[in-house]
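Working notes, structure below.
The complex appears here minus one protein chain, its other protein chains still in place.
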Amino acid sequence: MGAFETVIGLEIHVELGTKSKIFCGCSTEFGKKANENTCPVCIGLPGVMPVLNERVVELAVKAGQVLNCKINKINKTDRKNYFYPDLPKAYQISQFDMPVCSVGYLELGEEFQGKKIGITRIHIEEDAGKLIHLEDEDVTLIDYNRAGVPLVEIVTEPDIRSAEEAHDFLKKLRNILVYSEISDCKMEEGSLRCDANISIRKVGSDVLNTKVEIKNMNSFKEVHKALLKEEKRQLELYRYGEEHKIVQETRRWDSGKGRTVTMRTKEDAHDYRYFPEPDLPPMILEEKYIDTIKETIPELPMEKKERFVKDYGLSQKDAEVIIDDKATANFFEKLVSKTKDPKESSNWVITEVLRSLKEYDEIPVSSQQLAELIKEIKSGSISRNAGKKVFDKMCDTDKMPVDLIDDLGLKQISSEDKLEEIVKEILDKNSEAVEDFKSGKGKAFGFLMGQTMKETKGKANPGVVKKILEEKLKKM
Amino acid sequence: MKVSREEVEYIAKLANLKFSSNEMDKLLKEFESILEHFVNLDQEDLKGYDMYSFEEKSLRTREDKVVDFENKSELFSNVKKMRDKFIEIPKVVD
Partner (left out) sequence: MYSVKEIKKGLEEKKFSTVEIVKEYLEKIKKEDKKIKAFITLREDEAIKEAIEVDKKIASGQELRLLEGLPVGLKDNIATKGLKTTCSSKILEDFIPPYDASATVKVREKGGIVIGKLNMDEFAMGSSTENSAFFDTKNPWDLSRVPGGSSGGSAAAVSAGFAPITYGSDTGGSVRIPASFCGVVGLKPTYGLVSRYGLIALASSLDQIGPFGKSVEDCIYGLEGVQGFDKKDSTSKDVKLPDYFEEIKKGIKGLKVGVPEEFFGQGIDKEIKKKIEDNIKILEKLGAHIERFSLPITDTGLSAYYIISSAEASSNLGRYDGVRYGIRAEDYSSFEELIVKSRTEGFGEEVKRRIMLGTYALSSGYYDAYYKKAMIFRKKVEKLFDDAFDKYDVVVSPTLPILPFKLGEKINNPMEMYLSDTFTVNINLAGVPAISVPAGFSKEGLPIGMQFIGDKFSEDILFRFAYALEQELKLDLDPWKEGR
């Protein structure tokens, strides 16, 4: 039995960051009361008609451009017909054979040598409403707030070869789309959804075996886990010669149970009866229009990363961490412009700032605050440890470090005169340790440092203390 | 044009319609007579004609602006069963 490889393709739905819905003027705002963002058009009353939101076209074209796709100047919408209670018109306006973008790619990160994952197509479509199935009643409730929210569907080629690659793909995709302000890509709010198709084959084969669709993965981590699990399940079947048991089906990822489960196959092969949407003439995009959109694309993650490495001398790894979040990258640059110290700045950003984002939704300190904090530490006014305490305080207040240092009484004692006095005192009190040090016990030095720091309640500037201690001991 | 009963039953499923056995018999006959007529479509010379022609102006779009529907209170007045602000239906199994 030869080695096997995993073949994965992803189907990602992304909510476009528009103010109003795709075919009507209803708000797309998340978290409103049920059925508040609705009108005759998006709930499919008899007689209504769609009018396309211009920003949807712009963002879809932009998505194609940042993913290196071909923009199809002539593209059109089609009706996808099926019945489901979250679909008001019993058809979804989507794009079938002439989508807005085709044939592009996305590069993975350093870890995967920048491997290119092919993008088959990107098309525009409208979202459906939301269903809430009650637990203890035989009732389902329908909320149409989400019906008509604009989506793009991004389909990848089956180029992904592992759950890790899939995870990286999603991270890179989210980054690019957030950077270019196409979507906020929040899986927890549903503005990014991912389904996967996965199959196994012998290495070297170019045939695609039976693929299984996996749904209901609600975070990037879950996508990773689900794919690992399904890959394992399929591999085992191959190992035991039971690969025929792998059928083309849709399986639901059950995060509680930690495995994929066959979904009730209510859908044999769905016959969607696609036909061109008669209420919407085709789009004919002009070259000038497409170029104008391209000009609005800001610096993308890859470019920024390269620039950080080049201009600020950061390592590839550090740069990749910082650019992972657009706001963090912007913060970093502002910080550097103030401190003129990329290394120190990147240190603080990678450690304290990123850690703070686990607790707070946005970076809780200003670049000015942090810049001044760094200055204080550099000048020796406080120790680095004290600095961390100040940072924590800064997260909850607009106060500047100078004030906070006073408030917290953290000012470091750096005056050589003062410290000389204290060190002399310590040495006098601890003659035994001095003798130990003189007889070669290095630990004694640490002990004497510790005593000094204790005496000053940790406020002594350790660098200065070390210098004074060394000098004094030499003389003794 | 012969149509099988299975085919028509499949179509009825797709369309969410139910027919009694008699109605199905009748429908089959009508289908056949209608589809018989449609055969003339096959005899047409359609060379040089394409389903799509993109000569017209591009689709007109609207500004991305929130415009609230002015009669929201009446929007769900035709629903037979509401629960709070939701529409209520029997439980749907995924």
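First chain written, first letter: the chains are A and B, and each begins at residue 1.
One rule holds for everything that comes next: a contact is a pair of C-beta atoms (placed from the backbone, for glycine too) under 8 Å apart; a residue touches a chain by one contact, two chains touch by 3 or more.
All values derive from a computational prediction rather than experimental measurement.
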| item | value |
| --- | --- |
| Touch with the omitted chain, as defined above, among A:Gly44, A:Gly118 or A:Pro364 | A:Gly44 |
| Contact residue for the chain not shown (choose from A:Lys89, A:Lys172 or A:Arg193) | A:Lys89 |
| Which residue of A:Lys186, A:Lys202, A:Lys245 or A:Arg273 touches the chain not shown here | A:Arg273 |
| Contact footprint on chain A, counting only the chain that is left out | 40, 43-52, 79, 81, 83, 85, 88-91, 140, 142, 271, 273, 275, 278-281 |
| Positions on chain B where the hidden chain makes contact | 3, 7-8, 11-12, 14-19, 27, 30-31, 33-34, 37-38, 40-44, 46, 49-51, 53, 59-60, 62, 69, 71, 74-81, 87, 89-92 |
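Assume only the chains that are shown with their structure count from here on.
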| item | value |
| --- | --- |
| Complex contacts: residues of chain A adjacent to chain B | 18-20, 25-27, 33-36, 38-40, 43, 51-57, 74, 76, 83, 85, 131-134, 137-144, 252, 263-264, 266, 271, 273, 276, 280-285 |
| Contact set on chain B toward chain A in their complex | 14, 16, 52, 54, 56-69, 72, 75-76, 83-94 |
